[in-house]
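Moving on to chain A:
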Amino acid sequence: DEAPTGGRLVVAADSEPRNLNPAIVASNSVFYISSKVVEPLAEASFDGLSPRLATSWEGSADGSTVTFKLREGVTWHDGKPFTSADVAFSAMEVWKPLQNIGRSVLANLERVETPDESTAVFHFSKPMPIQLMRNALPVVTAVLPKHVYEETEIAENPANTHPIGTGPFTFEEHRPGEYYRLAKNESYWGEGEPKLDEIIFRVLPDRAGAASALEAGEIQLAAFSQVPLVELSRMESVPGLEVVTKGYEDLTYQLIVEINHRNETLADLKVRQAIAHAIDKAFVVDTVFLGYATAATGPVPESAKEFYNPDTPSYDFDVDKANALLDEAGYPKKDDGTRFSVRLLPAPFFSETRAFGQYLRQALAAIGIDAELVNNDTPAHLNAVYKEHDFDLAIGAAVFRGDPAISTTNLVKSGIPDGVFFSNQGGYANDKIDALIDEALETVDTEKRTKLYDQFQVLVVEDLPLINVANWRFTSVASTDVVNMANNPRWVVSNWADTGLKQ
Partner candidate 1 sequence: MSSIPVLLIVVVGTFLMMELASGDAVDAYLVSLGGGDAGLAASLRESYGLDQSTLARLGLYLASLVQLDLGYSVAFNRPILDIILERLPNTLWLMGSATALAFTLGSALGIVAGARPGSVVDRMLSAGSLALYAVPSFWLGLVLSLVFAVQLRWFPTSGIETIASGKTGIDRALDVAWHLVLPVTALGVLYLALFLRMMRAGMAEVWRQDFVLAARAKGLARHRIVLRHVARNALLPLVTVLGLQSATMLGGSVVIESVFAIPGFGRLAQEAVAARDTPLLMGIIVVSAVLVILVNLMVDMAYAWLDPRVGSAEASS
Partner candidate 2 sequence: MTAPLLSVRDLGKTYRARGRQVVGLEGVSFDLRSGETLGLVGPSGSGKSTLAKVLMRLTEPDTGSIALDGDDWLALSGGALRTRRGEMQMVFQDPLAAFNPRATIGSALADPLRIHRIVPKAERAERVAHLLERVGLPADFARRRIHQVSGGQRQRVAIARALATSPRLIVLDEAVSALDVSVRSRILELLADLQAREGLAYIFVGHDLAVVRVISHRVAVMEKGRIVETGPVTQVVADPQSETGKALVAATPRLY
Partner candidate 3 sequence: MSPPLVEVSGLSVAFRDRGQVNHALRDVAIALRTGEKLAIIGESGSGKSTFSLALAGLLPREAEIGGTIAWPGLDHAPRAGKEIGVVFQDPGSSLNPVLRIGEQVAEGARRHLGLGRRAARERALDLLTRVRIPDPDAALDAYPHQFSGGQRQRIAIAAAIAARPALLIADEATSALDTVVQAEIAALLDTLVREEAMTLLFVTHDIALASGLADRIAVFHQAQLVEIGPTSDVVHSPREAYTRDLLATHIDFASPRLVGDVAP
């Protein structure tokens, strides 16, 4: 639809990343703000990818190169023209060496050739599956202006906190603790875009604050479930506000139970199976997520249609079976009704992970496992789980980033050095799974590659290196005045060029 032009959109932001450079920090909280300023080569759409700075991409049959055709007539916010040199620079100097995700996805990137100003050819030392490349585009490829970053200490460049891009909005100011202000880019390449004059990201770190501010009309949008789920049904009925669940299709979060396999008890598959049987996923979906989630069947969420394999073993909610499994495994109930104790560390990132921690403690109690909750703040949690391995069970939130190779496989793969967050730090090692993962990483043929991941899913669910409990997506609460909301699967972290505001 065509949106009206003009207006200031005020949205809630719950964090203030210290580095707003999406080429270095590929995370949703950074994208949320900087995706309007710095554009990637392509963005996700409901039917595949929609071109942004690249107009097309083509992989060679052997997977050794990927060729990008770039958009012409694009200028940076400082007026300089955008060329293939910028892409080459971004890829070689930023994405590959510096970016948290690019470091692994583009590990085999050797060089980028720029035969002309609008062509960039990526050369890989090992075959690069085009499927992976495509899936990585929205996340990995925010392009930086070479002339700004060249010959500087990239990580310390002032443009990291005051980004300069080609996007529909220019970055104007950041008042720490208060707001970010973006203004319309008058010379944006998109015709008739952007619609809005201004976007203000108002810092509201507390979830309760966003709901009040929405109701008081102080802001028009709260994304990323900043309005607590329990408030949604009421917000729905507030005139002028609506609850929007669309626009997060490619931003699925996975609720997982991470398991420390160094613990002999938990290393026993029967015990893990018992735990899986003890969890009432339907209850979790209904109560912890109030229905805004789906029960997980395996390491790949249902929403990832390209990869999802529904035919995995299932662990129905069955307390008797769980108890039987534990008896079988040789952990009979003691006089006090417990079998053994574990330390349970829920990640502090989301209220849902904590709430699930409370639930899991109880679910485990029902089968005689005495779980002691340990609440840490974020650094302490990460340190305990991923560095010190000082946990038995942990509750984590993993992001599915469009392709299992991007981050999902890290959760089960062996040989990852200590201290890498959101990776397998439970000491799990399974040669079969490792081999599958390695093979898929270099399988260029899309169909074959997808098959490999089908197998991967079955193996993971069978052996339970971790337990996938639920997949959830965020919700937005917005003023009904916001036009063209949620029109792509990564809407909140897209460029909002066509978003408008009814006056």
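Just so it is clear, contacts are C-beta pairs under 8 Å (C-beta built on N, C-alpha and C of every residue); 3 or more make two chains touch, one makes a residue touch a chain; residues count from 1.
The candidate set was assembled so that all candidates are chains of the complex that A comes from, given by their letters.
If you're wondering where the values come from, they're calculated on a predicted model, not measured in any experiment.
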This complex places chain A in touch with one candidate of 1, 2 or 3, number 1
Please output the residues of chain A touching candidate 1 within their complex, sorted ascending.
10, 15, 17-19, 24-29, 100-101, 103-104, 156, 160-161, 175-179, 181, 198, 200, 202-206, 209, 212-213, 215-216, 218, 376-380, 382-384, 387-388, 399, 407, 417-423
